[in-house]
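In this view, the complex is presented without one of its protein chains, the others remaining in place.
Note that the chains take the letters A and B in the order they are written out, and that residue 1 is the start of every chain.
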Amino acid sequence: MRAPDTMLPLIAEGLGFAAGGQAILSDVNLTIAAGRPSMIIGPNGAGKSVLLRLLHGLLAPTQGRVAHAGPDAARRQSMVFQRPVLLRRSVMANALYPLRLAGVPSAEREPRARAALEMVGLADLADRPARRLSGGEQQRLALARAAALNPELLFLDEPCASLDPAATRAVEQIVATLAARGTKIVMTTHDLAQAKRLAGEVLFLHRGRLLEQTPADQFFFAPTTAEADAFLRGDLLW
Amino acid sequence: MTKILRRGLLAAALALAATGGAAAQDRSITVASTTSTEQSGLFGHILPIFTRDSGIAVRVVALGTGQALDVGRRGDADVVFVHDRAAEERFVREGFGLERRHVMYNDFVVIGPAADPARIAGLTDTTEALRRIAGARAPFVSRGDRSGTHAAELRLWQQANTDPAQGRGQWYREIGQGMGPALNTAAAQGGYILADRGTWLAFRNRQDLRVLVEGDARLFNQYGVMLVNPQRHAHVKAADGQRFIDWILSPAGQAAIASYKVGGEQLFFPNATQPEPVS
Partner (left out) sequence: MNDIGTAAATAIDLVVTADPALARIVLLSLRVSLTALLIAALVGLPLGALLAVARFPGRGLVLSVLNALMGLPPVVAGLLIYLLLSRSGPLGPLGLLFTPTAMIIAQAVLIAPILAALSREVLEGLWEEYAEQLRSFGAGRLRAVPTLLWDGRFALLTVLLAGFGRASAEVGAVMIVGGNIDGFTRVMTTAIALETSAGNLPLALALGMVLMAIVLLLNAAAQATRQVAQRAGA
């Protein structure tokens, strides 16, 4: 029997993470399947970023495990951080860097990087020093860099947290484009309106526990748990 | 971008290659000698003559006599050219050097401040001068570095039946450095000092120092030369080293030494062909 040519679904079983004796996440069970974006929401300190890092493999769980359907999972996923970490090089060199690491043949790198920059509208700035870009441009470059890898699964950790509305719109557009191309998006946000605009399903985290994993239309109109209901109404949960 | 780095490295490498090797000469010997011969300018005068005649470059490492002999002991020089007869004879006796030959002499002088607090100016008995300095507890700067001049100074104190060690840290100041730094110190502190005449004549920072005692037979300063024993150190360039020794003892070498003058004054007196006086 041949292994399927996909890493999805990604399955977390009994996932927990503790640091310094303090449990940050406990007993998270979830399945990330191909399809529309999964938005992880929840109040500050719920453990959203930690969950993302556990799923991406940047943190090792203290309990439970993360499993993938297929081989080569590490190469089929990438991540964009809240504050983009750009190399002190040109825009183009930033886009090329992960391609070289991933072992993409050298002849393919430049066209792929350029296509990714075009997709985010930065092709004209290819020779600029990346660190001189505006905040929004930097985040778009980070998205292009991740997208150039053609990941099957893309994690986004609050990508718009420090952006103005125009830049936020641009980023959402890119996310929508990627999702439409079939890239599975898993994204954290604290912005409910944004979650509504992008989500296919919602994962609601509260105090380190996953309380809901619900299709978006259902979650926003009829959440299952009282906590989610309170969160949607804007009530303080703590 | 890496191209820039690579180009930079290449340029640096080329620049280094271009400056490299320029100073190297095919045949050369290393001579461990004293600061007095180097700093007086003698070597600058006579070595080009030898190199022109022989095609052998002479690399002089100028140190105190004690250090120069140590360099010879370790095999790091081919020839030793210094001025402390007792130490030289020990060097040969221990088998580190071959035959010691005397080359030239000059003399030591006692130098001190013009004010001369110990009243030694004009004396011709150096031992009396040293006794007066010790009696007056006037500052005296000692090389303190096992050099030939240091050895001569200690010998003179002994002949004066005076132990300067009692004034150590007070008026007797051992600085453990070469002739030049010692003269700089004496100039700065208004101290007395024993110096070789060659270095004194070439020395520029005299301030109010002057020669106070000279012409005493005890102030005789003999230089000797010897080849480092190739049986001890197989890599010693015995043939070229011996050629240098032969030349400096020859009429041509001796004439070269005699012809070196500073301000019209002859600094070193060749005496290879005469029996060496016993000091």
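Throughout what follows, a contact is a pair of C-beta atoms (placed from the backbone, for glycine too) under 8 Å apart; a residue touches a chain by one contact, two chains touch by 3 or more.
In this text the structure is predicted, and so the values were computed from the model without any measurement.
Touch with the chain omitted from the figure is made, among B:Ala134, B:Met179, B:Val225 or B:Ala272, by B:Met179. Along chain B, the points of touch with the absent chain fall at residues 1-2, 4-5, 12, 15-16, 19-20, 22-24, 30, 35, 38-39, 43-44, 57, 59-62, 73-76, 178-181, 183-184, 187, 202-206, 233, 235. Residues of chain A in touch with the missing chain: 56, 58, 74-75, 78-79, 81, 85, 87-90, 97-98, 101-102, 127-129, 132.
Note that only the chains that are shown with their structure count from here on.
Inter-chain spacing, taken between the CA centroids of chain A and chain B, is 78 Å.
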